[in-house]
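Below you'll find the structure, written out as structure tokens, and then a few comments.
Note that one protein chain of the assembly has been removed; the remaining protein chains are unaltered in position.
Labels A and B are assigned to the chains in the order they are written; within every chain, residues are numbered from 1.
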Amino acid sequence: MLEFYTEYWPDYWDGTLVTLRLVVISFTLACIIGVIIAGFRVSPVPPLRSFASGYVALFRNMPLLVVFFLAFFGVGDLGFVFGPFPTAAVALGMYTGAYMAEVIRSGINSVSSGQAEAGRAIGLGFIPLLREIVIPQAVRTVIAPIGNLFIANFKNTAVALTISVFELTYISRKLINETARTWLSLLGAAIIYTVILLFAGWVFRTLEDRYAIKR
Amino acid sequence: MRMRRNRRLGIALVAATALILSACGSDDGDDGGEATETEPAAETEESMAPTDESMAPSEGGTSGGGEAVAAIQESGTLRVGIKYDQPLFGVNTPSGVVGFDAEIATAIAESLGVEPEFQEAVSANREPFLQEDQVDLVAATYTINEERDEVVDFAGPYYVAGQDIMVATGNPEGIEGIESLNTADLTTCTVEGSTSLENLNEMAPDADVLTFDTYSKCADAMRQGRAAAVTTDNVILIGLIDEAPDDFELIDNPFTEEPYGIGVQEGSDLRCYVNGVLQTMYDDGSWAEAYEATVGSAGVSTPEPPELNNEGC
Partner (left out) sequence: MSSVLIEELGPRGKARVRVATIISILVGIVLLALVVWKLGTAGQLTWAKWEPFTVWANLEFLLGGLVNTIKAALAAMVFSIIIGFFFALGRLSRNAVVRGLCVAYVEFFRSIPLLLAIFMGFFGLLAAGLDVGAFTSLVVALVAYNSAVLSEIFRAGIKSLDKGQTEAAQAIGMRYWPMMRIVILPQAVRRMVPAIVAQLATLSKDVSLGFVIGYEEVVRRGQGFPGFSDAGNFQAYVVVGVVYFILVWMLARLARYLELRQRTSSIGTGAAAIDGAGLEDIAALSEEADAAEVEAAAARGEDPDRVVDSQTRARGAAEEQGTKLNEARKGDRDRRRGRD
């Protein structure tokens, strides 16, 4: 059993690196998209609000697999051809971004209206109000949900194997075929995921304990 | 119009299913079990290939035959297990089962003077079908291998499939064979978890690889310019080319060998009889005719028929 893992460790390591790269890029993208869409959703301009709710509804009601296939084969049919990894990173970022927008919005809504009123009273405009008063407070209430989103995003990277990204789950699938040692192949990946995600969970819990607003 | 469309749908569906199945299982042409049990490429080499020592000329002709043959002639029907979803080899259509396997089986039935009666054989039930006497013979892209040879007997081989390469029409990259793919500059597409992928990894380790769950996705990847070549069993590739003859062509330089045989019950005298029929078909050109009418319709040239294994006949 151990020989199996010492022998195939390089494969797992490659897969893990691809997964981590995908997580970092897609989650960064999700944060950016989330902030923008959440900003749209709370903005006083009606078309922006409609756009944002449309965006969120679209991605929340479609399976990630369909998003991937649309981004890869569908968009490819339009003549925009990108490699599997960039496509996966952007598609996953847009998907998680929709959830992120909702988390951020709920965070903004959780800030008591007195705070915003006070901000306006001292003459802050919409953007400075968001930046100086609302977001710093909102961020604290959303640490836990963002942590959960991160974990979900991490697990969702596995779906990228359907568009030929050779990440960790793909590697275990590949090893099944190469070695015919099904359970060992699968468990190797499972252990790596579990270790990383338990660690990530611990990090977010620690952050939460330190910064979250206790209610 | 509507009728036609529906029929088209039906055919395409079985075709699609075939692709899916081949994606899930190994793709040694006829399948051969689920991907999990694949005992990589080695199997392909050691498994078959007709044994040369046994190339004694057919003595049976179409006349020989023992009790099994007599029993079939008595009953008036030849029960044939055949694929219903393998494009160009065995496809169930509203007008009956068509394809190369169907042609061969029909010729055998004609020679026996009986009517063929087709039953669907899926990969997993071919041996049980024969062992439990559900069918007289199995003509279902049935790869001859040692494991199977222990429980059933094989006539033939009547066709040698092999892993080949499909490229865009005109072969713009000038790909000649598996060696041409062994470069990071060319992207090759195949199906995940298949023996084709293992063979590719082994024989062209430097290739840039794309994998999907079905071969039709590989075809799409080629159309979108994501891949320069698709590699898997020629049988599957020919099916893809048949769907889009303007887009793709076959290199026709297979680098593995998967001989297809006609499965009969262990120890049955039908085996030598079928060999005799096949020899006749080889000789009078009806084998080539059958090939051209089915597999050849996808625009691949007709190969020389493989030598029969007449050991013990």
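The definition used in the following text is that a contact is a pair of C-beta atoms (placed from the backbone, for glycine too) under 8 Å apart; a residue touches a chain by one contact, two chains touch by 3 or more.
Just so it is clear, the structure is predicted and the values come from calculations on it, not from any experiment.
Visitor: One chain isn't shown here. Among B:E117, B:E243 or B:E266, which residue touches it?
Guide: The one listed residue touching the chain not shown is B:E243.
Visitor: So which bits of chain A touch the chain we can't see?
Guide: Counting over the whole complex, chain A touches the hidden chain at residues 41-42, 44-49, 51, 57-58, 60-67, 69-70, 73-79, 99-100, 102-103, 105-106, 108-113, 115-117, 120, 126, 129-130, 134, 144-145, 147-149, 151-152, 155-159, 161-162, 169, 172-173, 176, 182-183, 186, 189-190, 193-194, 197-198, 201, 215.
Visitor: When the complex is taken as a whole, what residues of chain B touch the one chain not shown?
Guide: Residues 2, 5-6, 8-9, 11-13, 15-16, 20-21, 23-24, 34-37, 124, 213-214, 216-217, 220, 243 of chain B touch the chain absent from view.
Rule of thumb we're sticking to: only the chains that are shown with their structure count from here on.
Visitor: Hey, how far is the Cα centre of chain A from the one of chain B, in Å?
Guide: One centre to the other, that is 45 Å.
Visitor: Spell out the part of chain A that touches chain B in their complex, as residue ranges.
Guide: 73, 76-77, 81, 83-84, 161-164, 170, 173-174, 176-178, 180, 182
Visitor: Within the complex, which stretch of chain B touches chain A?
Guide: So the residues of chain B in touch with chain A come to 35-40, 192-194, 197-198, 210-213, 217, 220, 224-226.
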